[in-house]
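First comes the structure, then the notes that go with it.
Excluded from the complex is one protein chain; the other protein chains are retained at their positions.
A and B are the chain letters, set down in written order, and residue numbers restart from 1 in every chain.
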Amino acid sequence: MAAPTTWQFKEGVTPDAGSFVPAPKGSGELEQITGRPTTYWSDAIRRIRRNKLAVVGFWIIIALFVIAIFGPMVSPYSYEDQNLENTFQSPTLQHPFGTDQLGRDQMTRVMYGSRISLAVGIVCAALNFLIGVTYGGIAAYFGGRVDDIMMRIVDILYGIPTLIIVILLTVLFKDKGVSPLVNVFIAIGLTYWLPMARIVRGEILSLKEREFALAAKTIGAPNNRILFKHLIPNAMGPIIVTVTLEIPSAIFTEAFLSYIGLGVSAPVASWGVLASDGTEAIRSFPYLVLFPALAISLTMFAFNFLGDGLRDALDPRLRQ
Amino acid sequence: MNENNILMRIQDLTTNFHTYAGVVHAVDKMTLTVPKDSVVGIVGESGSGKSVTMMSVMRLIPNPPGRIEGGHVWFDGAALGMPDRMEKNGPNKGMVDLLSLPGDAMMKVRGRHISMIFQDPMVSLNPVLTIGLQMTESMVAHGLATNEEAWKRAVEMLALVGIPNPEERMRDYPHQYSGGMRQRVMIAMALSCSPELVIADEPTTSLDVTVQAQILELMKELKAKLKSSIIIISHDLSIVAGIADKVVVMYAGRILEEADVYDLYEKPGHPYTMGLMKSVPRLDAENRERLVPIEGSPPDLLAPPVGCKFAPRCKYAMNICREQEPPLVTIGEGHRARCFLHHPTAPAVPGFVKVG
Partner (left out) sequence: METILKVEHLKKYFAINVGGPFARHMASLKAVDDVSFEVGRGETLGLVGETGCGKTTVGRTIVGLYAPTAGTITYCDENLCALSREAMRKVRSKLQMIFQDPYASLNPRMTVGNIIEEPMDIFNIGTMAERRERVQELLRTVGLNPEHTNRFPHEFSGGQRQRIGIARALAMNPEFIVADEPISALDVSIQAQIVNMLEDLQQNLGLTYLFIAHDLAMVKHISDRVLVAYLGKIVEVDESNDIYKHPLHPYTKALLSAVPIPDPRIEMQRQRIVLKGDLPSPVNPPSGCHFRTRCPIAQPICAEQEPELRDMGSGHMVSCHFAG
């Protein structure tokens, strides 16, 4: 099919004398921006919305916060109200989770427990973030001997089972006048930053050779500015994912510690304490263990799903 | 045009990418004829659609988000050995539409009748397989040879592309080769099944200048010795000047100019081609005259401008250029251009050879 040598014009376009006159150039037309409206974050949000499990996880966490804050306020019972005539009640409308051996409403106690767990989650996430990011960032940024030494320390600490360190620390601080909850914070905060340090180190190592980091150096930026203003913000994706996935570990660890009696203890109602108390009556009154255990599992699932979803959404390679 | 002379005819090929931001019109009604035993150069910048066109021919467009929306890719049926799929009548008699082939039939075409050389030899070779294995793989997979025959032929091909001690080099791994040698291996692999068409997509872009010269000289030698047609894609006008018989200039998914190589450089018929030539410094230039750039940037393919896609950047744009896209008209022997400046009513422009 030979190309047309005749000129064919669209309908409605009839060339006249004016058609072949040079067109005026619009000013500024040339340096347009493509104006693509997405940023890294809006792209990520769009992607995570498509991940049903992650969305479910997100809403469960929101529900958890709402229940933790408002639940105990709304409940007609407090976590320590005893009613010795009402002990060991199976779940009823009045006591949807039943009552325990002292007649305390389980549902209220589970809701109180969520406060503890969330507090642990948030505080440990914060400590994890602060310690891990700074440690990993400094190791990666300075490299060489500094990196070697710092990461060898991490490797050594990694080799020691975390739970043992946590138990040791809680035993150490147990009778020193530190509240048991703060004890748990310290123990978890001091041990759970290791994966974050490694991940951040890996990210910063690759980022620091990128040209924008070199450019920051050439314009005279001091080291801390380069690290905290340029490198770490660009590593936020993996950092957020790691924090989100560390939270369920922290929550579980607190529950475990309380279960074995090293964390908070009665009458404070952490899920671990509840589970511990309930275990004694597990044969006859299984619901006493069931609800706290369900709460722990559900919370952990929620954070894990959200974390996985975030990991996929924030992966720059999958960017569209 | 005598159909016996034509190896491949791309006709009204249109490929779009459906992204969340909209539809990217990557290739728009592209029509191109590739004669047998010739070299066609496709020149274009990023976004011109040159690579997407060839990936569409090979049907390697990822789907989603890409989709070949229309057109045909007619290929010499006798060469393919698919007599039952050939067109019986009409201008494409004796040719097979590659776009209509089912997946497994197309797989038989790739590597055997049409092969491709990619830009970056560092990543195009499998690092865990020996060169020998990779070279023989294609021949054996297409049933052209047994393992031993393929091995012998591979050694011949390596010698043909100038690899010293080919027998021993067959047992080496890609990381033991330099960049230039790896590209030679890619060329040898592409030629191993004696394809009728070789598509080289920016074959020298990632190589050093002296290595690039080696590869270009090699390709010139192969052009003289072999019967395959070659399509060379490049963003560099200078590279195709030494090897192509015909050159096609693409922009925003369409052809703006197509000509015999001597005509294109001596009598360019499109402001874009002229602009490219003026904006590139020549090594043999006498003085350091200021370059004349093409103002502006390539168009956004999500929302391309109405009318001629080059008009926003064109020094000579007229009112009609903003309203309607010019058709590709013949302005000389084998020379077509897509520009209203060739219309009889259009004013004469200094430095522009107007026809018609």
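Note that in this section a residue touches a chain if its C-beta (ideal position, glycine included) is under 8 Å from a C-beta of that chain, and two chains touch if they have at least 3 such contacts.
Model, not experiment: these values are computed from the prediction.
A.B. asks: Using the document's definition of touch, tell me which of B:R85, B:K108, B:H235 or B:K354 contacts the absent chain.
C.D. replies: B:H235
A.B. asks: Residues of chain A in contact with the chain that isn't shown?
C.D. replies: Against the missing chain, chain A presents residues 28, 31, 33-36, 39-40, 210-212, 214-222, 225, 230, 233-234.
A.B. asks: By the contact definition given up top, give the residues of chain B that touch the hidden chain.
C.D. replies: Chain B touches the missing chain through residues 45-46, 178-181, 208-214, 216-217, 235-239, 241-244, 261-262, 265, 275-277, 279-285, 287-288, 290-295, 297-298, 313.
The rule is short, and it goes like this: only the chains that are shown with their structure count from here on.
A.B. asks: Contact residues on chain B for chain A in the complex?
C.D. replies: These residues of chain B touch chain A: 1, 11, 19-21, 31, 91, 295-297, 300, 302, 311-313, 316-324, 327-330, 336, 340, 343, 345-347, 356.
A.B. asks: Please give the residue numbers of chain A that touch chain B in the complex, ascending.
C.D. replies: That would be residues 1-10, 13, 15, 17-23, 25, 29-32, 34, 36, 38, 46, 320 of chain A.
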